[in-house]
Structure formats: structure tokens, C-alpha cells
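In this view, the complex is presented without one of its protein chains, the others remaining in place.
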Amino acid sequence: MNPVKSKLNFASDYTKGAHPAVLSRLVATNLEETPGYGQDAYCEEARDLIRRACACPGARVEFLVGGTQTNETVISSVLRPYQGVIAAETGHIATHEAGAIEAGGHKVLTLPQHAGKLDAGEVRRFLQDFFGDDNHEHMVMPGMVYISHPTEYGTLYTKEELCALRAVCDEYRLPLYLDGARLAYALACPDSDVTLPDLARLCDVFYIGGTKCGALFGEAVVMPDPALIPGFFTLIKQHGALLAKGRLLGLQFGALFTDGLYEKIGEPAVRAADTLRRALVQKGYALCFGSPTNQVFCLVENRKLAEVGRSVEYSFWEKADDDHTVIRFATDWATTEEDIRALTGLL
Amino acid sequence: MNPVKSKLNFASDYTKGAHPAVLSRLVATNLEETPGYGQDAYCEEARDLIRRACACPGARVEFLVGGTQTNETVISSVLRPYQGVIAAETGHIATHEAGAIEAGGHKVLTLPQHAGKLDAGEVRRFLQDFFGDDNHEHMVMPGMVYISHPTEYGTLYTKEELCALRAVCDEYRLPLYLDGARLAYALACPDSDVTLPDLARLCDVFYIGGTKCGALFGEAVVMPDPALIPGFFTLIKQHGALLAKGRLLGLQFGALFTDGLYEKIGEPAVRAADTLRRALVQKGYALCFGSPTNQVFCLVENRKLAEVGRSVEYSFWEKADDDHTVIRFATDWATTEEDIRALTGLL
Amino acid sequence: MNPVKSKLNFASDYTKGAHPAVLSRLVATNLEETPGYGQDAYCEEARDLIRRACACPGARVEFLVGGTQTNETVISSVLRPYQGVIAAETGHIATHEAGAIEAGGHKVLTLPQHAGKLDAGEVRRFLQDFFGDDNHEHMVMPGMVYISHPTEYGTLYTKEELCALRAVCDEYRLPLYLDGARLAYALACPDSDVTLPDLARLCDVFYIGGTKCGALFGEAVVMPDPALIPGFFTLIKQHGALLAKGRLLGLQFGALFTDGLYEKIGEPAVRAADTLRRALVQKGYALCFGSPTNQVFCLVENRKLAEVGRSVEYSFWEKADDDHTVIRFATDWATTEEDIRALTGLL
Partner (left out) sequence: MNPVKSKLNFASDYTKGAHPAVLSRLVATNLEETPGYGQDAYCEEARDLIRRACACPGARVEFLVGGTQTNETVISSVLRPYQGVIAAETGHIATHEAGAIEAGGHKVLTLPQHAGKLDAGEVRRFLQDFFGDDNHEHMVMPGMVYISHPTEYGTLYTKEELCALRAVCDEYRLPLYLDGARLAYALACPDSDVTLPDLARLCDVFYIGGTKCGALFGEAVVMPDPALIPGFFTLIKQHGALLAKGRLLGLQFGALFTDGLYEKIGEPAVRAADTLRRALVQKGYALCFGSPTNQVFCLVENRKLAEVGRSVEYSFWEKADDDHTVIRFATDWATTEEDIRALTGLL
């Protein structure tokens, strides 16, 4: 079978395999023998590299396979059974994880989104109202705050916004959890002032996305306080999230964190997305949500859309009105300027 | 970092990477662009190849990442909330999956093992007793039978034994589920009379193990009746078991089911294990459990064991008495006769 | 200890014990010996009486102890693990059941409320949008519709509104579940055109509330199709909802369904509430939500409220603005005109 690349593909950032540096490492070590379950030297090495990149030498780092799995394992492990997790109404856990958080016994407590983000002030008011309600012991107690960075709309928290959320979390003693499925594209964003050490300082737990950022698969959970989740290894196993050949994760993250690759890997994607955004504006399309990262959202007339769809894969996002649709183009670490030229030529 | 192969490694069958045919396919297709979540042409191709190998053209085939994940997703999806799953007391789900079945809300109903296997007659008596008990509506109703093949002791069901279990399952209308984490090593066993088409005929659902049988990771769930689990795709997602780059599974299983590779891939492992068993007997070691597959269990004096442990990685199995231990050597698809000679030289 | 009735109590409809007809039956039969777990003759009798009152001779009727328990047991028993339940954002299961539905593994899918009610058209649009979304297999599938009648705002569905919901449920093959915690106060409402036989015809499952309607405790689940929930007895037990001395429930519902008591028992409450509503309006208070049943909601100036609170127990409902609060007065089957006079004298 030989699938021919018949169309330009901007449908998502997980349509390709791995960055060459990642893949070649898997190939080079293929017949080596290592212990399983993440207990091997490659995982240890990757953990060290990540701790160093986060300037957090005491952090616990564990590798899981995918994003939904990571979210459900971390969240259900941190929450007590009477607690729920606060998230923006557009948060991935609230929408596109097939109810994984609820399947683990916990409510997702949604708040309004602002360009995909939670607002610290609104979180505080929600918590004030909750604890001020005489009936709050009959209700699900907020036990954690979930944010994604970049968000589902490709937007980014500023350091100031993260600090404001951290302050609310401190007031109410809530762990702050950041879903970094696309974190490389945030780090590569010239206007973003949030670094890995910032995340390690401001979050109680976050994950560094591999699947969408150059790995075949894999997410690295970072817990600055290694005691945050007692029994975490067993919980990873229980959630079916413990890879037998754990070294595959160590090898990939080792490659991604060698010579600062992870912090640079998103640059071509963001540059390509910027080029695309400029071209779209020039051609009269309206951009949506204000994403500065590798996801480009724009408004397209439905008639035009049918035409575009014949030669480009994109993602349907939402119906805007009877005649217009919001669509998404996603670039990735392997997107070239040539791909963008080809795409803009069609728009 | 350069791990030196300082020791012979017979600790398990998942210490290495992938079979070259599998790996080269991942490399060759690395920069191709495909849809995610198992909706790509490589997955479709692999599904077809598996259906053909199972002589079951109507089967539904889905790919998951690991064994515990597959067991918990399948079992909790098949059972109704008032039901439990029957398993041998040594069954993987009853022992080494960190309570994943219970975390999904279901009891594992254990019966005695016989060389790691369930006995059809005992299953029938258990069911008779259960439904004959006036209080059975206060108890967990058996809703499924779980077996592993090879078992955790490396032993195999005969076709006759599987037919007998099927007959009990038919009497009580229970689905029969077979965990084939090491299925390749069963299929490669010259004395085994059970084929893939037999499994498709006798089981309601089974999985073909990839992780321990030549893949980097991956398990293929086969359901002869595609309607067995409504909402299965969503359930896979909910359990965090849906790989974003699903094609990685399709590519690997496609390679394993091209030219009958999967049915042959275990042969070197079984041959090596047979050689090792003969050598052990010759040297006066007692073999345990009667495994004819790639797992070799034997009784070793503790003094001897300390010596062996200096140059060979093996698995501790259980304490036999104060002076002896049962240990396991596992061979795999890449084990050579030379590896075995080196090992037997040390025993 | 002798609690003195120092204050008028309109805080809720579960402040008192049982209707005399209920209590006297418990006393009269106290030393009789019956089998446990609802298998006794009193439960059978009560089931028959309820089937007759519902004009549904084939219905299955089971007795549980409380409302949250009933909701979580029924809902988690009806839903498949990939499904959630649609409810108004003010629905009891969405707000004040401490996450019991989520603890059972299911998401509550909230829609806007209109005077506490779901709108059939909005439910249809939600379902259309859901199944029209390409990503819906990554989302929680709606598997049931939950309504309360009276609602949490004391309002009532008309027969037409229920028929409209039924039609949507039929289109999408969703079970319709009605929470009748306060059902007696709906049946006693002169303007309501919904009868018990209507509910049996229009719902797949509903419960007839006892706790707030004259019983000490107890809710009667009615399933017109007795096969709706396989294993229901075992599920009741598993949820800790099976009363050992089940006859207590049979005795109480037997009393409530003798001589049509249940359908009349709410009349004094509704009459009293009507009187109170008229008095409030006369005194210049604004009523809220339009409740015609035993719950009376009104807007009170905060200064006035402090004064009222010294001599009357009421329920805080919500802050209206900085100077006003919505409060609730609840009447019950035992509220007298004299109680209302005393209350209105204080307002």
C-alpha cells in the first residue's frame, strides 16, 4: 500500500511521525536490552535533562503515552473523591476526552473562557461563591485548577496571568495543573514570556507534550514536589498508562531535551503559522481567537471552503453563521515555507 | 550515554525494541501525513490482514497500546455494572495490573489455576453454585471469562480445552475473552493445535499481543462480532487508550501480518527456550509449570542463584523453600542459539 | 432534651416526620416478622397499589431510601459507560448531589434552564449538534434525559411540554427519567394537567418521592418496562440502597397509596403556598420563578431579611443584587392556614 500525498495537509500537528533526531535514536538503540516500565538508563537520563531544562533539580518526572491518559491519570490521582477540577469551558478535559475525568469519578467544574483561557479573577469569585454558599458541602468541592498552554484556541497565558492564577491557587490551597500538549509551540513563540523554569515554579504539576511536538508519542509529567502524588507509579500502571518498553519514552525525550531541541523545535511551525496569518489577512480573511502559535483559525465563506477542501486538509472548528465557518490550519515542526506558499496559493 | 551490554539478559521478552521489519516500516513512512486516531489507511490495511489471518472477514479490529490498558478497556466495556470477570487466581488481571479492573468498578472472581489455566469443569461448577445460591442477587454476577494464552506460566490451552470453556460460556451466555499478550509464542509452538482462526471461532474477543511479540508496542483487539461493544471507539478514548498517531499501530501490525510474520516470529524464541530447557534438565535443574513456550521456569538453589545473578538478568518468580527459588528466563523473537549457549555455560 | 419550637419553620419540606397514616402503620406492624430486602408482602401490596395508581399493570416498582441515592442508582444503571445524562443546569443532579453522578462515572450534560425546565427544542438542537459534530466520538454521548417535576424552582412541566420531550427522546432513542422528589405537590396543583398515568406513559423511568411527601423516607422507582435495567436488584444492593427492613418502605408507600392519599397529600401545602403568595404580592414583594407548588420564592430586601430571620426559618436561595436576596419558603402536607397567618404577620 502506498498512500500518495495527494493533498496539502494542515489538519493537525500529529499527522507525521517523529523528528529525525528522535527517530534515529530509536533505530540506533533498537536491539539494546533494557529493563521495562521506565526503570532504564535512558529514562533516567531524560528525567535529568528535563529537570535541568526546568531548573528544578528535585522534580519528579514520569513519562506517559498520550494526553487524555495523562490528564485522567494526573487529575484523578491528585483529587480527593469529593473534589472536582476547575477548567475553562473549552478545556480539553471538558470537551474532547470522552468523559475520562468523569469516568474516574470527578466532575469538571467549568468556567467561561476568554480566548480559551481562565481568568484568575473569575476563578477567585467562583471559589468565594462556592465557599460562601451554605450548601457547599452538598456540592463538588473544587480541588484543582486545570489550564492548557497553549490553549485549545492556540492562545498563551502571560507570566502575569499565570502568577495571578498561582496566587488564587495559593489562597485556596489548590494545585495548579498545566496541560502542555503543545508546549513546544508556546516556548517557540517570540512574544511569550513563559519559560520551562517558570512553569516549574508556578505549577504543581504540568506535562511537556511530546506527541504533537516531535515525538512519535509520549508526554512528560513534571512534579516540582515529588511527593505530590503518593503511589503514582502504581496509579500509572492502574490507568493502563505504563509503557512496557518505557525506554521508548526516555529515548524520545532524551533526544528532545538534548541541545535544547524541545525549546527550538516549534520555531518553524510558529514562523510558518505567522506567514500564513499574514497571508490570510492580506487576502481578506478574518483571523479568530488571536492565536500566536502553530494553530491558525480563520473565517471562511462556505462556498470558498468547498473549493479549498478539494486540495487541502484542514480542521472544521465551528459554524460561525449560515454562510461562514471557522476552520483551523495547524502547522508543525516539519512544516516548510514551501508548504505555506502552496497553501496560500490556494486560498 | 552508552549502556554497555554487560550481562546476558533473559529477564523478559520486552527488553528490546522492534523486529527489523516493523522498525524499517516506521522509518520509511516517518514523514508521511495521515489522519489520526486509527482512521488511516495503514490501520485499515492491518485490520484487513488480521481479519484474513483469523479467517474472520466480519471481525472488528482495534489497536491499543498496552496489555493492561487493553484488558481494562475491553473488560469494563463488556461487563454490565453488576458483573465481574472470572479469571484464574494467577491471571494477569488478578495479580499484576494494579487493580485496574476494580478501578473500573468490577470484581475479579478468581478460581484455582491448573498450570496457570482455568478448568472448564470448575468454571461450570462455580456458575452452578452461584446461580444455585439463594443469595446470588447480593453477590457479583459472573459476566465474562478471562483466560490468557500463553498463560502467566507459559502454558497453553489445547483446542479441546478451549472448546470445553466455550461450551460452558455458551451454557451461561458469557463472553469468553482471551489475553494474547504473548500469542506469537503460542502460535510458534509446534505442539499447540490452536490457530488464529480457532481463536476467532471460539472467543468473543481476544487480543493479539504486539509489545512482547516484535512490535515496539501495541495490541490488536479482535471481535468476531463487531457489535459486541457499543461505543467502543469512545470507550478507547475515555480510557486514554486512543493513540493520536494511530498509524504507528497500523504500520506495526501491518508489518507483523505481512507474509505470515506474526505466526513465525516466535519460532526462534521457542526453539531457544527448548534448547535451554533440555540443557537445564541435563544439568540437573528441575523445570516448573511445564511451559512449552518462550518462558522457562526452573528451580535454583539460592547459593547458585547469587552466582548466576552476577552475569545474567533473570526474573525472580517465587520462593520455593528456604533454600530454593523459582526463576524465569524469557527468550524472544531475537534470541539466538549463541545467547543460549552463553547462558547454559553459566548455569 | 426538649427542643422548643421557638421559630416558625418554612426552611424545607422535610423538617417533620411522617403523615399520621404512615406512622401509625409502622407502629401497628412493628413486631411482625417479615423477610428482608423488599421481598415481603407489604412491599408487594405497595407495588400493586402504585401500578394501579399509574394505570400501568406491567410496571416494575422498587423502593429506595433517598433521592440522591435513587438518582445515582437509576442513572448509572441505565447509562452505558460512554454516555452522559442531559439535565437543566439547575437540575438537582447537576448541582446539589455532591457529584454522585460523576462518582458513578458519568458526565452531566447541562443545558440552559427555563424556569427550571428543559426546553424540548433546545434538547433536540443539542442532539443535532452533537451527532453533527465530526468529533462526537471523542465526546460524551447523551444517553438519557433527566428532568425534575416539580423542578428545583417549584415549576411544573405541562403535559404538552412532556410530550414534546418524549418526542425528542423517541427520535434519539433516549430514555426519559423524571425525578419526582416532590411529585405529590405537582399532583396536588389544580393547574397541572399531568397525572401519574401520564408519567407512566411518557417516562421510561420515574420516581415517586416519599421523603418530602409524607413518608419518613423512601422513594418509589417506577419502570413501565420492567426490563429497562437488567440486574437492578443487585445494583440497588451495590449502591448501598437496599434497605434490610425493606418492609418499612412498603408499609409507608402502602399507606400513601391507600385511598388516593398520595394524590391528595400535597393539597394543604399548595393551598398554603397560594395563600402565602397572595399575601406576599399584597405586601409588595416580588415573587420569583413562577412556582405554583409548595415552594414560594420571593425577593427580599436584605435589611428586612435580617429581621424576618429572627422569627422564621427560611432557605437562602441566591443573592439578587447588593441589596436584595431571593429566599424560599417551603410548605408541606402538614402546614396549616394558621402557620401561614403567623408567617404573613411577620413579613
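The chains carry the letters A, B and C, assigned in the order they are written, with residues numbered from 1 in each.
We adopt the following convention: a residue touches a chain if its C-beta (ideal position, glycine included) is under 8 Å from a C-beta of that chain, and two chains touch if they have at least 3 such contacts.
Computed from a predicted model, the values in this text were never measured in an experiment.
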Self-check item: Candidates C:K237, C:R271 or C:K319 - the one touching the absent chain
Solution: C:K237
Self-check item: Contact partner of the left-out chain, one of C:I147, C:A184, C:L248 or C:I265
Solution: C:L248
Practice problem: Determine and list the chain B residues touching the chain excluded from the picture. | Solution: 81-82, 84, 95-99, 102-108, 134-135, 137-140, 316
Practice problem: For chain A, enumerate the residues touching the unshown chain of the complex. | Solution: 76-77, 80-83, 105, 137-141, 230-231, 233-235, 237-238
Quiz item: Given the full complex, what residues of chain C touch the hidden partner chain?
Solution: 1, 3, 5, 9, 11-12, 14-18, 20, 23, 26-27, 29-36, 40-42, 45, 65-73, 97-100, 103, 211-212, 216-217, 234-235, 237-245, 248, 254, 313, 334
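Just so we're on the same page, only the chains that are shown with their structure count from here on.
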Practice problem: Find the geometric centre of each of chain A and chain B from their Cα atoms only, then give the gap between the two centres in Å, rounded to an integer. | Solution: 33
Quiz item: Taking each chain's centre as its mean C-alpha position, how far apart are chain A and chain C in Å?
Solution: 42
Exercise. Provide the C-alpha centroid distance between chain B and chain C, rounded to the nearest whole angstrom.
Key: 50
Quiz prompt | For chain C, residues that touch 2 or more chains besides their own | solution = 81-82, 105, 137-140
